[in-house]
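Each chain you see keeps its place in the complex, though not every chain is here.
To keep things simple, chains are lettered A and B as they appear, and every chain counts its residues starting from 1.
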Amino acid sequence: MERVDGRRFDELRPIKIEAGVLKRADGSCYIEWGRNKIYAAVYGPKKVLPRHLEKDDRAILRCRYNMAPFSVEERKRPGPDRRAVEIGKVMQGALEPAILVHYYPKSMIEISVEVVQANAGTRCAGITAVSVALADAGIPMRDLVPACAAGKVDGQIILDLAKEEDNLGEADMPVAIIPRLNQITLLQMDGKLAEQEVEQAVALAMQGCQQVYQMQIDALRKKYAGAEYE
Amino acid sequence: MSEILPLIRKEYLISLANEGKREDGRALDEYRSLDIRANVVDKAEGSALVSLGGTMVFAGVKVDAGEPYPDTPDDGVMITGAELIPMAAPDFEAGPPGEEAVEVARVVDRGIRESKALDTKALCVRENELVRLVFVDLHVMDYDGNLIDACGVAAMTALATSQMPVLDENDKPTEEKLPLPVRDLAVPCTFVKLGNSLLVDPSLDEERALDSRITVATDQEHHVCAMQKSNIGGFSLDEIKHAVRIATVKGEEIRAAIREAIK
């Protein structure tokens, strides 16, 4: 099968990850994934506001996913819509299992993803970037969390759908994993897949995650040259 | 959903699950009693009242007409909303939908939309100008765990029994009615992971104790049409395969119950 951009079925789009790109945030990351341009920032651990959300035994996470008004074809009204609220929720579910939240009781870690240019796969790119930003902020984690989608286009299970593939494809399945635990912490799917295709797609997405994982490590190595991460 | 369940209670549920048992005596892959009643609200074009254990949900469908989205000029529009009203649980608050309600509505919507259960092409009146708008409203009256499945069944049943008014030449609704073009029955099936076990149709306490949750929606050809891993925690690939397997079987049972309720 020929893909629109000439990629192999199991080939990622070009990905560029840069850690520590913002001045104010405690940790940050910029990612270009195909034509997606996304920033992630982490603030914290910090005091919990409002106080009644505080947990005695751990830090709480707040995850915000937002698209700039000019990031998509039709101008988007500023602020998170229902889709963004849902993505913020699943992002949190994907990331929190990797974070040692019990190290910071009664505190809060604030995570932001801002999409300035969108082109399919923003939630995977966002999770990937946040995970690097968390490391950049020095938040202790069990592991990084790489993410990558698989999908079905023209009857084929393929990796990392571009915008045109997503629009025409039969299914899209974003996945995030914690590599050391071999756990899937993000899994969504829309489209139609037979039972064995689900398995095939998850497996392919997990392979993609492994590739993304290496890029995350490289980005952190590049930033913290000399320091060993793994 | 922030009520505190003592750790000891969670451990008890996990130890039960590890023996393949549940507090209410169900098997791990067994649903609570499911009661589906269609056409319960005569002001709605279609409606359903679904009880799943102690969870109780109304779904109501209203059909209007309006402009299509610019990127799908010949598709009718389905809009699904869910309200977790203060009546349903002591910790549900009034106000705009929180992330819990948004997720329920969007996962239910995705299952139906992606299965193409509703033939949106058949809801186009004039391309680029006028299509039918189908509002599916989920009104949760009592929350006793597993909202997504109760809501998914209610929405699907309400759609499948909807009669929409035919429009006249001036695009005004007439007395004549036609069924909505529903050609599949997509249903979600939700699991929680407790310890190393997957439990279908979690009760309220099982939800509170959960490590992680996953929903698998299937259509009548046993295709998977939507998945959603929710909350904290993770799954292995094998666990996901297991969930898909069970969802396919359970989906068939639920579809049978819907067919019974709407015939």
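Convention: contacts are C-beta pairs under 8 Å (C-beta built on N, C-alpha and C of every residue); 3 or more make two chains touch, one makes a residue touch a chain.
Note that the structure is a prediction, hence the values are computed from the model and not measured.
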item	value
Copies of each displayed chain within the entire complex, written as a formula	A x3, B x3
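Methods note: only the chains that are shown with their structure count from here on.
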item	value
Centre distance in Å when chain A and chain B are each reduced to the mean of their C-alpha atoms	27
Contact set on chain A toward chain B in their complex	74, 82-83, 85-86, 88-90, 92-93, 96-97, 173, 177-178, 181-195, 198-199, 202-203, 206
Footprint of chain A on chain B - complex, ascending	70, 97, 99, 102-103, 105-106, 110, 113-115, 212, 214, 219, 222-237, 240-241, 244-245, 248
